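Removed: one protein chain of the complex. Kept in place: all other protein chains.
Going by the order they are written in, the chains are A, B and C; count residues from 1 in each one.
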């Protein structure tokens, strides 16, 4: 604090704003450096390539399926966590926070271990193959995003006064009717924002996917896997195209969720 | 809804609780499968190995440094975002949300691209080497966590009524004094929780680290990298030890942040 | 008729103890209590959101204690009104009718009448977000009454309304009660509001009903210190019974004065020498005109004005009786001006023996 003190006293707010800007500039320089790598003709040829199209397709399809499953499970789970008291609720709550904290590669490895157990092998042999297969991408994305989706939707439901449901119930609505006609429509924007974020997270999922589904060109080659494969082959210009695609998606999603958040608060 | 309707009407709340439990059980089975893999003697020998010790050490040191840097930047940045209006604030805000959404491998790849630019090479050659080096781990962790740390600390500051600062300022405090004597102590638990989470995220960071710092045994071999290397060598029992270590850390951190969150609300 | 029988509840450290009162058909009953006395918990228990530990809620002879809120036939207007924000006012009003799949036709005349009476026809198509507090409240009342509930519950009914508009809202509700046969329970911390709207009042303090009865009895004769203080009684004195007559008793007052009390037949329970507290509301103490002869009046004392608090309609005069006790007097602006009261002025005050009451 010694020598900084006069500076700080002078304009602490400016200093704080400077800190925010330095972070901004840090991220901005990273983005800018991307454009030094992009060669227009190579860029176009990759964009037109079948392999790029495959990555986009597999990423979108798997992320979409993951999002649908996550939301279907997360909406009732979030409702239960927000509105009801049940046994082991703290334990359930704790477990749903784990994917937020634990390394996706550990989660992917856990899945891999599970499919090496008796039960896992039974599922693999008789129902669906996950390891090094497309369904593995989906379950890897699900394991890293379901907990987060539940938290986000719970936050959206928490914001809605339970008294709306109380009133609906005194007016003759059952628990489910009160939920479906009042809480669900009121939480709609929050749920959509959570779904969009889950989709974005799933598109970008790498650690769990590479562990369970592997990095197999034209098979489990999602956009992040494609970046990984291109970098492994020192194809930096090629990687740049995929990075740019992910960034564009990220910006779109951020702006989308903000639009929905604004509607909710407005 | 057709055939489900009677079931739903009967006990919607139970159904919701079931959804929460099914998610819980999903994660729980994954954890349980881990223990089928762990062989006590092999477990102990790995725990005692120098390579395990190295991974723990490098993970903790890098994550600690990342956390310190992140918090130092994030606290004033969060304050600026929460309390002041400045030009380009929406743009800064948007950029700080990117690391939440964009694939860590894309962020790592951006760093790699940057260090391939003229400016990047200048830094590499004259100051610190990042690519495939330990500082690369730190910057990879920083790029994936600084935005998140800022968001979390901003949320903690948002919860504190700005009127506390107004009052402090009418009592003669400068902006900085009002911040350091009022807002900072009141946000303390939130900042600690953010730091703990940043630390945990950094410990688990894989995508950006593997891209920028590579997966080099006994050099850039953090815990997630170690899992990756063991799995690559089909050393599933070996990987299990590292996964368990990450899980234990994850649980500890979750419980710690909750303890701090409780203190804050209490 | 609604009967609350020995209701007990435990929520963490907080509990409701043996709550019991009745609401006659068509009557309005107010539960009056300070913040944290358990009003909202009581109300949520009656509605069925909280389940009872013991005791019963009986509505028109039917024990509803174990029923879900949907089948209790109780309508509820919460403190924050809670019109469903994603529906128009009309859809809000019809929510209960639709969700219960009732036949709309026979209900519409009454709903229409309520809509007109409460003046919300112009806003039926609007969504709640643009409405004023008063409009929201009126819409919520129509929504609550649309399916003809057996009991209407209002939680702090006017807290969402700007204070300048509350008087009109109160009068409208009072008129609504007069025109329709509505059995109602209101919950409030505001004594004036409870007195204005309710026929009976129960005073709830720290989870227990300390007094329940007719509005005037509660207002004029609170039975214990907690209720008296909460109800704004400011003249409370320690005393001892001096003598007991058939229809009155005499008690000591500061400096050897005596005070006659005729309130009810309460004196039967008392005997000479017993320690009591007596009290009188500040608006029941009169300042006599300078030329009036106190000989004929009972409980007259000489006093000197200590402090005057001026307000709009009523002023408060604090005066010291010769014996030392301070008595507080609320006096109407006109009388205040006529008597030319001022600090230090010597006055004669009179305490109507009917207005003096004994508290435990």
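The definition used in the following text is that contacts are C-beta pairs under 8 Å (C-beta built on N, C-alpha and C of every residue); 3 or more make two chains touch, one makes a residue touch a chain.
Because the structure is predicted, anything quoted here is derived from the model rather than measured.
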{"item": "Displayed chains contacted by the hidden chain, counting the whole assembly", "value": "B, C"}
{"item": "Residue of C:5, C:283 or C:302 in touch with the missing chain, whole complex considered", "value": "C:283"}
{"item": "From C:174, C:289 or C:346, residue that would touch the chain that is not displayed", "value": "C:174"}
{"item": "Residues of subunit B in contact with the chain not shown", "value": "161, 163-164, 166-174, 177, 181-182, 185-186"}
{"item": "Hidden partner chain, residues of subunit C it touches", "value": "34-35, 162-164, 167, 171, 174, 189-192, 195-196, 219, 229-230, 232, 281, 283-284, 286, 309-314, 330, 332-335"}
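Quick note on the criterion: only the chains that are shown with their structure count from here on.
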{"item": "Distance in touch steps, counted as few as possible, from subunit B out to subunit C", "value": "2"}
{"item": "By count of C-beta pairs in contact, the leading pair of chains", "value": "A-B"}
{"item": "Chain separated most widely from subunit B, comparing mean CA positions", "value": "C"}
{"item": "Where subunit A and subunit B are represented by their mean Cα positions, the distance between them in whole Å", "value": "14"}
{"item": "Touching two or more other chains - residues of subunit B", "value": "none"}
{"item": "Multi-partner residues of subunit C (at least 2 other chains)", "value": "none"}
